[in-house]
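Take a look at the structure set out below.
Left out: one protein chain. Kept in place: all the others.
Letters A, B and C mark the chains as written, and numbering starts fresh at 1 in each.
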């Protein structure tokens, strides 16, 4: 399912990718994914998961889950509930939604039980190593200062990407590495892959583009 | 819309009220609401809001929202997004999901802009007063030690209920008072209303009942 | 003890007011307090409380306490412990250390039992009203966007100050109002008092001044 280069599109809470626009954005992702053969994952806001997942066949991931399970946990986002609404995976510990170390572990375990793939976001090589030790499916290293910039991490700080790839290999080679922050072009994706990652995590580079569909096509052109 | 006695049913993250079962539970609420003329609000898990709200005409509330708006707030639950998925209101600051004072204020403001009604949960008379000063639509006082028990707050601690009603009247008489914790029968509802509240907030008393539909009918029998 | 105009000096975690420098800064406060008759309260970092409180006779307040009491609460700051190290009061809910609504209430209660005065910080009139409903000794309204600026709240936004004074009067006239953010001169203090407050909360205006002792003398010159 996730063999080819992977593009993870984080819809954040942008108005351009909420509600019915979330469905449209996911359909663009699906169109580009089918035409290019590149895996594209959509991460809509939590309340949008059901209608997005009902409208497309490409995988939909949550942006966050809590570690709570069934029970007295009002307001918590459970792995089981996002799964039953069609999500196939989830981001965990995004820089805009950091999580306690012990809760990252619990959330990964809850995801595994529920059949959700996990992408744990990290901010440097040491934290990437720590996250990899918890055995998620993916880690996504994103230097926070570059998020939302147009300066791609793969150019601004290639060492953090290649260093993360190496560090994860030592901890557990089954964990795959993504990188993010400042990604907006096909060149950025290509250099991310050259640095040893399996793909990228991005948001504004597509969502805030004048033509998101065209931006998606540009992303996959070199793969 | 909320003139008659009000019953707010919190689905928590119970497996008995998740996914398709959340839809079913909300349909029971609708049936009982129509037959009895009592307002019943369903509060499903966040990812379930869309399908529940699409399936029933009675109001659906979120269990929690964050104060974040549109933008770079990955994993946050925005008022706009739950609204666009069909929610008509939200719980805020439930005892299982406590919130910073300043964020309660921001969440109430965001809800008002988005057209969501707000129910701020509190744990004692002083905190009820504080919450009322932020001008939500409702406050719901729930002594945490009674939540999930079968000992109704209206019997175990009627002073906290009547005291909250009085305190809120002084702060702002437009804010309506609910009470919760240990509520499971029509008697509990009746005594809550005698104490000056406009209704109750409950969860396990219905959701964990052998026959939730019957439990709902029992709740409204004395109103 | 707190009859005259009150100046609360927050040492934050500035290096200029840490360790032995915290003791020196508190001694400046004491000197100016004695000469001017104005109450000045020092708020050093938590680990510095003991040596600052041992070195001066003017009141020393903590910058934050948790709501936990004696027991299994590793790493929490208890009212009893800061009291037994010489603190006479504490800030609660500073904009750099926001607290859950229910924990503000518990922290005020714990402070009262331990004999600590409480100053609850707030960010707007509604939140000031809410804080006042919890019956602390003081509320200190500080618009976050002006904190650390040299634009005094009393000039940039006098309505938030006078509005807070009025709102608190309605909730409970025993609660006294301070204001903060951008305060650095005697004029700022004078206009804060004209707007109905009993004094000010400030930090960088004194701590980061070339001559903090002179800055303190300037603050009290118009009172």
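The definition used in the following text is that a contact is a pair of C-beta atoms (placed from the backbone, for glycine too) under 8 Å apart; a residue touches a chain by one contact, two chains touch by 3 or more.
Just so we're clear, the structure is a prediction, and the values are computed from it rather than from any experiment.
Taking the full assembly into account, the omitted chain touches A, C. Residue A:127 is the one among A:127, A:161, A:178 or A:220 that touches the chain not shown. Considering the whole complex, the residue from A:55, A:135 or A:209 that touches the absent chain is A:135. Shown as candidates are C:85, C:102 or C:162; the residue that touches the absent chain is C:85. Within the entire complex, the positions of chain A that touch the omitted partner chain are 93, 95, 98-105, 122-124, 126-127, 129-135, 171.
Mapped onto chain C, the footprint of the missing chain covers residues 10, 12-15, 18-20, 43, 45-51, 62-64, 68-78, 80-82, 84-85, 87, 91, 94-97, 147-148, 203-204.
What we mean here is this: only the chains that are shown with their structure count from here on.
Chain contacts in this assembly form an open path, with each chain touching only its neighbours along a single line. Centroids of chain A and chain C (each the mean of its C-alpha atoms) stand 43 Å apart. Taking the mean of the C-alpha atoms as each chain's centre, chain A and chain B sit 33 Å apart.
Along chain B, residues 95 each make contact with two or more other chains.
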